[in-house]
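Only a single protein chain was left out; the remaining protein chains are all shown in position.
What follows is chain A.
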Amino acid sequence: MSTQQAEPESQEAPEDPAMKGAESPAADEQNGGGMVDEHAEKAAELEGETVHIKVFRYDPEVEGKQEPRFDDFHVPFEKGMTVLDSVMYARDEYDSSLTFRHSCRQAVCGSDAFFVNGKQRLGCKTQISDLEQPVRIEPLPHQEVVKDLVVDMDHFYDQMHTVEPYFQDEDTPPVDDLEEQRQSPENREKIKMSSRCIWCGACMSSCNIAAGDNEYLGPAAINKAYKFAMDDREGEEIKEHRLRILEQEHGVWRCQTQFSCTEVCPKDIPLTEHIQELKREAVKKNLKFW
């Protein structure tokens, strides 16, 4: 399947002809205008406040969409409306081919991280009223675009899997099946933030280092490892094993503390801090310094 590297920063947004409904110069050509007019009409009937969104479009298969472009939509504003609501409206009312991932619409499934007005954000968690218009909605940068706002997440998942993301002391749990491994409330508190990751990929997309080094584990995977490494229920030996994975050439030492991951994480996970803490742990354990 052919995919396409999105470089939204370098992309020229087509001029906004300030029409209502779905339109873009490209769409005009492709659809012979008919559909566009119809949408314009529909939108023109809209009363009250509307929101203007500019949505990135690309489809490797469809003529006219193979060249990336932006489509304009005007959707009726409602109090509490999120970026996700606005693209859903545009899809359901104007153009059913508009494609994006979404599911929970409550910031837990992690599927709708987009590049909104130049920042990685969860569509469902971002109120439209907080944004400057027109709202530019693009796929996550530094990831292959599959279609419209959908990016290929495989690399992200691969990195998550590299850090052995599973608890590793369960082979020697208490003898009794019903006996818990005790964990102090303090220790639970320590790993709490790291355990909130929803695998949305926003952090990875915002990281300059990850953009330049495909092998860099990246903030999400390192944070995942942090969750296990700091959990007292895992023994010392496994902790050391984890730190070895993390301090490898493309591990924690690559991080240059630019804080971009921490800034975009919709779950407020202190990613940079976690990475720093792991560096300190590695030093304490006398592990190799790259």
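Note that a contact is a pair of C-beta atoms (placed from the backbone, for glycine too) under 8 Å apart; a residue touches a chain by one contact, two chains touch by 3 or more; residues count from 1.
The rule is short, and it goes like this: contacts and distances are computed from a predicted model.
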Protein that the absent chain corresponds to, by UniProt name, given "succinate dehydrogenase", "NADP-reducing hydrogenase subunit HndC", "A-type ATP synthase subunit C" or "(2Fe-2S)-binding protein":
"succinate dehydrogenase"
Among A:191, A:265 or A:282, single out the residue that touches the unshown chain.
A:191
So which of A:86, A:111 or A:206 would be touching the chain we can't see?
A:111
Considering the complete complex, identify which of A:56, A:115 or A:228 is in touch with the unshown chain.
A:228
Of A:54, A:147, A:242 or A:279, which sits in contact with the chain we cannot see?
A:147
List the residues of chain A that touch the chain left out of this view.
1, 59-62, 65, 79-80, 82, 91-93, 95-97, 99-111, 125, 127, 146-148, 150, 153, 157, 161, 164-167, 169-170, 173, 177-185, 188, 191-192, 195-196, 198-199, 227-228, 231, 233-234
